[in-house]
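Encoded as structure tokens, the structure appears first; notes follow it.
Heads up, one of the protein chains got dropped from this complex, but the rest are sitting where they should.
Coming up: chain A.
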Amino acid sequence: MNTRREQLKSGIKDGIPICLGYFAVSFTFGIMAINYGLSPLQSIAISLTSLTSAGQFAGLGIITAGAPFAEMAIAQLVINLRYSLMSCSLSQKLDETTPFYHRLLIGYGITDEIFGVSVCKPGPLNPWYCYGLFLLAVPGWTLGTAAGAFLGQLLPERALSALGVALYGMFLAIIIPPAKKDRILAGVTVVSMVFSLLFFLIPALNGVSSGLRLIILTVLIAGAAAVLFPVPDTMEVSHE
């Protein structure tokens, strides 16, 4: 009981920076969701149920395009596939006797940041530590979305324009540090951006929806990289 409480407290403490970061980024998501024509309730529902940055962001474009549900499912599958790898990794870190319901609950909150913090914590992972992280991260993400959705309209256009780059800044902060240490990752990043630009510039490809473009490029480039540069068995397959 005491351990449980300590783990929860420790998780809450480590969750503070995640909470702050999430609030700023999801504020932008709330604004964008409203700009895409969603209601505040809908944007909050997305953040509470999906709890993911890239997937939600791509999801907005798919919703407003009125794309088939299958396109949404495939886009989310491809964009969020990395979570399954993190989930595999966390399953190794949990004690074998961890009950099923704990696994069902922990699964909800696997994000890049929560995974990064959980997997770096020494020793076996206590579910209550994860719940401590969730207790700050989930409200940070959801309330940030609510604030963006409700107060975003009150902000001047200049501020909206500025907040529009928050997510991209976060994405760059995720991809650049590992790319700096690994030339293959640097190459993958550059090739991805070049092809993304080509899709934008070539008229025949310009009409492809953003969700489909993401799926095509991810499968092709990550697939090619996996064939050309297989990750060594010993390498730690984890993302920040």
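To be clear about the criterion, contacts are C-beta pairs under 8 Å (C-beta built on N, C-alpha and C of every residue); 3 or more make two chains touch, one makes a residue touch a chain; residues count from 1.
FYI, contacts and distances are computed from a predicted model.
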By UniProt, of "Heme exporter protein C", "LPXTG-site transpeptidase (Sortase) family protein", "Branched-chain amino acid transporter" or "EfeO-type cupredoxin-like domain-containing protein", the chain left out is "Branched-chain amino acid transporter"
Only one of A:I34, A:I62, A:V117 or A:V138 touches the unshown chain, namely A:I62
Touch rule applied to chain A and the missing chain gives residues 17, 20-21, 24-25, 38, 42, 45-46, 49-52, 54-59, 62-63, 66, 69, 72-73, 76-88, 90-92, 94, 96, 100, 103-104, 106-108, 110, 112-113, 157-159, 161-180, 185, 188-190, 192-193, 195-197, 200, 213-214, 217-218, 221-223, 225-227, 229-231, 233, 235, 237, 239
